[in-house]
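Shown here: the complex without one of its protein chains, the others still in place.
Chain nomenclature is as follows: A and B, assigned in order of appearance, with residue numbering initiated at 1 for each chain independently.
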Amino acid sequence: MTGYIIRRILWMIPLLWAIATVTFFLMHAVPGGPFASEKPVPETVQRAINARYHLDQSIFEQYGLYFWDLAHLDLGLSFRGDQDVLTILKDGFVVSAQLGVMSFLVAAGLGMGLGILSALNRNRPMDYAGVFIATIGAALPSFVLATFLTIIFAVHLGWFDVLGWEFGNYRKMVLPIVSLSVLPMAYIARVTRASMLEALSQDYVRTARAKGLRDQVIVVRHTLRNALIPILTVLGPIFAVLITGSFIVEHLFAIPGIGRQFVTSVQARDYGVIMGTTLFYATVVITANLLVDIAYAVVDPRIRYR
Amino acid sequence: MSQWPILRRWPVLLAGALTTLLVLAACTSGDGGSSPPQSARDGGDIVVHAGEPQSLDPHFSAAEIDLTIEQMIYRGLYDLLPDGTLRPAYADGLPQISDDGLVYTIRVKSGMQWGNGEVLDARDFVFGIQRTCNPDVAGFFQYILTNIGGCDDYYFATEASADEKADLLNLVTVSAADNLTLELRLANPQPTFSTLLALWPTYPAPDETLASVDAAWPSGADTPCNGPFCVTELVSGDHLTLGRNPNWALGPAASLDTITLRFIDDFSVALRAYQSGELDLVRVGEQDLPLVRDRSDFHSQQLPSTIGLVYNLADDLLANDSLRLALSRAIDRILYAEVVFNDGVIPTTNWIPAAEPGANIPGIFDGVIGFDLAAAKAALEEAGYPDGDGFPGVTLLAVDNATTRTEAEFLQNAFRENLGIDIAIDLVDGRTFGGRLFEGDFQLALSGWVHDYPDAENWLNGLFNTGAPINFQGCSNAEIDAAIDAAQFEQDQAIRFALLQEAERLAVTTLCGYAPLYHEGNFYLINPDLLGVQPTLADHFLPQFPEMWGLAAD
Partner (left out) sequence: MASVAQMQSGEAAVEDRLVSNRGLWSDAFRRLRKNRPAMVALIVLSLIILLVVTSELFPFVQRHDPFFQDYARDANGELNSIHLGPTAEHPFGTDNLGRDTWSRVLQGTRISLQIGIGTQIVALAIGLLIGGAAAVGGRFTDSILMRFTDLTYAFPDLLFIILLRAVVAGRDWPVIGTGDPQIPYLEGPLLQVTLAIAFTSWVTIARLVRGQMLSLAQRDYIVAARALGASEARVVFRHMLPNTLGPVIVAVTFGIPTAIFAEAVLGFIGLGVPIPTASLGRLVADGYSFVELNAWVVAFPAATIALLMLCFTFLGDGLRDALDPRTR
């Protein structure tokens, strides 16, 4: 197991390198440069600006330069205000992670609770109600939901703020968390319900039931543990997605998170920030997947990694 | 969906620009311009809608939002007022111009300081102009100073050694005769040059703070300032806070303590934040006009901009004069402004907005390229496609956002209904659009121009002369070239304007790349308690002169 984990961690290096390389060439292949759609400027001026940012060098020279700096843990500068990319990432991630973790807790807690309730009350009104709630909540695109929530609860009722995020200030926390967690909550509820039903139908659960064990005990001791595998498969990526920031929610609440930085940087061709956010995002996702795989082994001792 | 301040529809909108004169009649509704004098109290904090600046280096930046913030924290030699006149700011009186029109001598006010206490004198202005001409600073607007001797040679010496650059720097003909006297020598007499002394490329640079002419401009709370406000905090992605400049001496101290600029990409979000009381001043998108235009806190101003249908003349199809005419005459610009923009823009067939010095009379081209169904059909027939028969199809390139999509759909419909031809629409993101436009990889596009300085010259020179740097539509017309060239160094204002008017007439009537469609406007909601905000007729993201703003006494 330890060997497996070490090998997986070592794997991350070539994987990140591959992602960074593909991203590097891809982003330079996309038409338009960081200063292309600014005010039309004479070509001579464009050349001077390119020289300032080393954009006049060949793509391979730029590639070499970037990876040389990267090897020295220097992520470079943003075209926006020459800010340090590492600082942009750090500041953005702190905000996105706060919002993401809160939303994850809400989504996982409510989603699994709803899923278990539905499964235990299969084909009864409780089940349909659970499915219905989960589905309706997720049936509106998040930007529509966030917009309606804002209009009702912030503009008209004045309970919450329209703008920003501040940890500990409920006026700025509730709407973004609700908007962000509804869709994953519904998904988690669905998967939980499905895999609980699957686990409940296993022979040993029937046996345990036949032996007269109380329902709760069966659920906790036997079923949930087995039902966890498919749930973990979705929880890992959902966690990774949530803490790396949602463009939509950060855009609609003007939250300075990393999701917004990424989209803005792609749109602005801010190469340094694109590379930085991509590497960061990739690291988080790969780590989350690794953690899921390890968690598999923990909840299901029959899975062996060599 | 809304507009993205950073990725606005047309590349030109990112342009900076400045104060300009404009049609007063179209300029205000509500009571913004004529509110009864009310006393503003001293102090107070406001939060306003803005975008994140790309750079606050006045000698480098070009984005609309950058220039908006720069006019709050910097001042140059002169302020350009809405009526087009120059008001001395750090200059002590108007420039003394030599008889041959080549040497400008400007006195700088004495005893002036930067926000950090550093002395602000003529040397700082020399340093500022040198920075704009510096090849490593690589300023976007160097080209408007191209007439200063040696500026071009220095700017283009990107490959030169440090010693060569130092030599070239000494050849830039800007100098301080003494601490308070700035002297500029031009290569050619330029009638519009004084105006440039009010623009950001000629703002001063603190020669003690900056170690060398190409040193990086300090950012965040260290950003230099000599305007009424100074940057006190910058949080990337979130906000920028401005505080009063303690050393501001060009007028009474500003009454507001702080102005916080919240970075909000989405106009609809900003509008909701205004409604919930979180913002004191927001920009409003055209799609929201019906909701807000009758409110008393609504304000609008006209912009020195023109958006048109761009023809790529290098395209075989669009090289056909009659086809271009047919397309232009098939667009009902009044309906366009009403349906797409809720009358938030002014329909036009003029390229140069009427308020610009040297512009033609509005509407004089209506009979040539304006909406006329019969004439459009006749032109199409003359182009060889009677009733659209045999038309091979053409593609319109546009930026993918809600407003432009609506525009494209309107145009597509107009061409189908009025001419019987189908056009395809190619929607791309802002940077791709800019890239393709300048590579000439398009047939039709939606784009336009915002002026750098208020003069007809700025609307023609560089855009319509053969092979000019920004002539990506491929316009090439000997008569236009001759008129622009003749106007460039013409000292007699009346003759110069006549030449420019002729150049515009030729450019518009031959549809040499643009079929003008409309002039844009800016729209604001302003908290009634926030006094002194005058729509300043500029194409900044926010109104100018924040030192005049104040909160009403309770």
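Rule of thumb we're sticking to: a residue touches a chain if its C-beta (ideal position, glycine included) is under 8 Å from a C-beta of that chain, and two chains touch if they have at least 3 such contacts.
Everything quoted here is computed from the prediction, not taken from an experiment.
**Q** Check the options B:D153, B:E233 or B:E338 and report the residue that touches the missing chain.
**A** Answer from the full complex: B:E338 touches the omitted chain.
**Q** For the chain that's not shown, point to the residue among B:T395, B:S476 or B:T509 touching it.
**A** Once the missing chain is taken into account, the touching residue is B:T395.
**Q** Have a look at B:E409, B:E439, B:E479 or B:D492 and name the one touching the chain we're not showing.
**A** Of the candidates B:E409, B:E439, B:E479 or B:D492, B:E409 is in touch with the missing chain.
**Q** For chain B, which positions touch the chain that isn't shown here?
**A** Contacting residues on chain B, toward the hidden partner: 1-2, 268, 285, 287-288, 290-291, 335, 338-339, 395, 399-402, 405-406, 408-410, 412-413, 424-429, 432.
**Q** Which chain A residues would touch the chain omitted from the figure, given the whole complex?
**A** Contact residues on chain A toward the absent chain are 11, 15, 18-19, 22-23, 26-27, 29-31, 128, 131-132, 135-136, 138-144, 147-148, 151, 183, 187, 190-191, 194-195, 197-198, 200-202, 229-230, 232-234, 237, 247-248, 262-263, 266, 274, 277-278, 281-283, 285-286, 289, 296, 300, 302-303, 306.
To be clear about the criterion, only the chains that are shown with their structure count from here on.
**Q** Nearest whole angstrom, what separates the Cα centre of chain A from the Cα centre of chain B?
**A** Here chain A and chain B have centroids separated by 39 Å.
**Q** Touching residues of chain B toward chain A in the complex: what are they?
**A** Touch residues, chain B against chain A: 4, 6-7, 11-12, 14-16, 52-56, 62-63, 135-140, 142-143, 155-156, 158, 216, 219, 234-238, 262-266, 268-269, 272-273, 275-279, 428-436, 438-439, 441, 450, 462, 469-470, 472.
**Q** Please give the residue numbers of chain A that touch chain B in the complex, ascending.
**A** Chain A residues touching chain B: 30-45, 47-49, 51-52, 79-83, 87-88, 91-92, 147, 150-151, 154-155, 158, 161-164, 251-254, 256-257, 260-261, 264, 267-269.
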